[in-house]
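Would you mind keeping the following structure in view while I ask a few things?
Of the protein chains in this complex, all but one are displayed in their positions.
Going by the order they are written in, the chains are A and B; count residues from 1 in each one.
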Amino acid sequence: MMKSVFLRNAKNYLMTGLMLTATLAVLIPLGLIFFHIMKMGMSSVNLDFFTQIPKPTGETGGGMANGMLGSLMMIAMASLIGLPVGIFGAIYLAEFGGSKVSTAIRFAADVLSGTPSIITGMVAYTLLVVPMKGFSALAGSVALAMIMIPIVLRTTEEQLKLVPGSLREASLALGVPMWRTTLKVTLRSALSGVMTGVLLAIARVAGETAPLLFTALGNQFWGKDLTQPMAALPLQIFSFAIAPYEDWHRLAWAGALVLVVVMFGLSLTARYFGRTRTGE
Amino acid sequence: MPATQTTAPPGPADKRISGDLIFRLVTTVFAFSILIILALMLAEMTSESLPAIRQFGRKFLTSSEWDAVQGNFGALPYLYGSVISSVLALALATPLSIGAAIFITEICPKKVGTWIAPLVELLAAIPSVIYGLWGVLVMAPWLQSTVQPFLIEHFGFLPFFQGAPYGVSMLAAVFILMIMVVPIITSITREVLLTVPLSQKEAAIALGATHWETIRMAVLPYGRSGILGAAILGLGRAVGETMAVTMVIGNSPQISLSLMSPAYTMPSVIANEFAEATSKLHSAALMEIGLILLLVTLVINALARLLIWSVTRSAGGGAA
Partner (left out) sequence: MFALRKSILTVAVLAALALAGNASAETLINGAGATFPYPLYSKWFAEYAKIDKSVKFNYQSIGSGGGIKQITAQTVDFGASDKFLSDEELKAAPGKLLHLPTVMGAVVVTYNVPGVGKGLKLSPETLAQIYEGKITSWSDPKLMHDNAGLKLPNKPIIVVHRSDGSGTTSIFTDYLTAVSPEWAKKVGKGTSVKWPVGLGGKGNEGVAGQIKTTPYTIGYVELAYAFENKLPYASLKNSAGSFVEPSIASTTAAARGAAKSMPADFRISLVNQPGKDAYPIVGFTWLLVYQDQKDKAKGKKLVDFLKWELHQGQKMADKLLYAPLPANVAKMVEKTVLSIR
């Protein structure tokens, strides 16, 4: 510390300034994206967007109602598959697992949640679409579920670990069997935290496009049948964005706005659940 | 934080055991499903790519021929595109993210920090197709009309900035990837920095260190491996990113030094060609690209997790 105080202070200010610049450089492009989605989306979204299906090419108007319904149905189906697996798997890790096996599973889950989602789509295509002889919403849901499972598993486990051991012991001492203790005491007291994880997982898959390319495929009509191709909002945004029609660009922006609003809604709700938990 | 270890010996009653047994069985199966999914992915991708592996062997990685007419497939342009786009994006994103994370946690007023941090996390949740939409309709035209002509005119003597301003290009992919990984690296770095014990900082401050010196001497060394892990995790995300890159990179399998020219990445070629590869060999070649992508991201993620775990774990352990 032989340097002059002046130099050290100057350096301090310089670095502070640089870090402020970095923060701005991070926030500005993101702000721009947000601004464009708001501006283009707000001017494009209307009632038709929520009630109509896309018009044949070249005709103006129409909406993405079928895509929104399709996304909802596939997310529901994916949750149906993914949530039980994730939550019960987490119970194993938190309550039963030997440390080595648990670490391996935990690690695999973390690694799995980082694999590109398009790979999930490829695997679902070879495992489901080809043998079932048809693109289907079901295959899309399975691909989405594969993305959800590791996320739900890890967040749920974290939450279960926060539940004090004394709670479990009290219940067990009363003669309540382990499984009921886990479901009625441990899981329940961690419920709001678990919900956070579930909502985050749903938010993640709601915007996934790549795994649906080779599974759900898309549908320009209303799709009500899970064994058939189905429209999805992100898929529609993708194909409309790269098309040359101005009107389709308009719909894509509107779709982006809706998706972002849903996403932020889910994240904020998740945050709310998370907060009540830590507030306890 | 309470200790988590619970050992619950099953009770003596028979009914209880059978209920517990089923419960235990179900949870075990579901927990192991993670390993099963991972194994299934690897097995399926490997077996589907066998025709290409047999046909081309090691040449698959070194050949830049991608010719569906002749049935010749080499993945080099895609490997090149993936490596360059994600490494450059990371090189730009990492310093920015670390700077921003330090600013949020250490420098700016606490109130502002608690306001920015969740905002950045929200942005990490925006789906990639939306980044792509913005990239192709807003950013690429801007690059073509403003940024690329400027670079070509003033830095055209460098091989990196030669060629025509295409708009959609390697440069566009690098930019969009940078924008996408910044929130991830920032929020993980922030989490890592939060685990730095207060005593470390107080010690430095007590020695009369300035704010920056405290950060450099007490905070950064402590979180170093965690920050590295965050950056590598960002790399994993960039390598696997599909939709946004497909929309802005120009989809042309060429190896060019110039950032102005269009390129191609591994996930993009899968997204574009997988549903329509007519010959067995073509599908197998795409599967092999998928397999490479899977292995690369597995290694990257494993590395990143180990680094991040090493920090957050020991910090948690130390606190308890």
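Note that a contact is a pair of C-beta atoms (placed from the backbone, for glycine too) under 8 Å apart; a residue touches a chain by one contact, two chains touch by 3 or more.
All of these numbers come straight from a predicted model, not from anything done at the bench.
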| item | value |
| --- | --- |
| Touching the absent chain when the full complex is considered, from A:Met77, A:Ala143 or A:Ala270 | A:Met77 |
| Residue of A:Thr57, A:Thr103 or A:Ser166 in touch with the missing chain, whole complex considered | A:Thr57 |
| From A:Gly140, A:Pro211 or A:Pro229, residue that would touch the chain that is not displayed | A:Pro229 |
| Selected from A:Leu27, A:Val129 or A:Leu199 as touching the chain missing from the view | A:Val129 |
| Contact footprint on subunit A, counting only the chain that is left out | 55-58, 76-77, 80, 83-84, 129-130, 133-135, 183-184, 187-188, 191, 217-221, 223-229, 239, 242-245 |
| Those residues of subunit B which, in the complete complex, touch the missing chain | 65-70, 136-137, 140-141, 144, 163-164, 166-168, 246, 250-252, 262, 264, 272-273, 275-278, 283 |
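In this section, only the chains that are shown with their structure count from here on.
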| item | value |
| --- | --- |
| Subunit A and subunit B: spacing of chain centres that average the CA atoms, whole Å | 16 |
| Interfacial residue positions of subunit B with respect to subunit A in the complex | 1-6, 8, 10-11, 15-16, 19-20, 22-24, 26-28, 30-35, 37-38, 40-41, 44-45, 48, 95-100, 102-104, 107-108, 116, 118-123, 125-134, 136-138, 179, 182-183, 186, 207-208, 210-213, 215, 233, 236-237, 239-243, 247, 267, 270-271, 274-275, 287, 290, 293-294, 297-298, 300-302, 304-305 |
| Touching residues (chain side subunit A, partner subunit B) in the complex | 1, 8-9, 11-12, 15-16, 18-23, 25-27, 29-30, 32-34, 36-37, 84-86, 88-97, 102, 104-105, 107-112, 114-120, 122-123, 125-127, 146, 149-150, 153, 161-162, 164-165, 168-169, 172, 175, 177-182, 200, 203-204, 206-210, 213-214, 234, 237-238, 241-242, 249, 252-253, 256, 259-260, 263-264, 267, 271 |
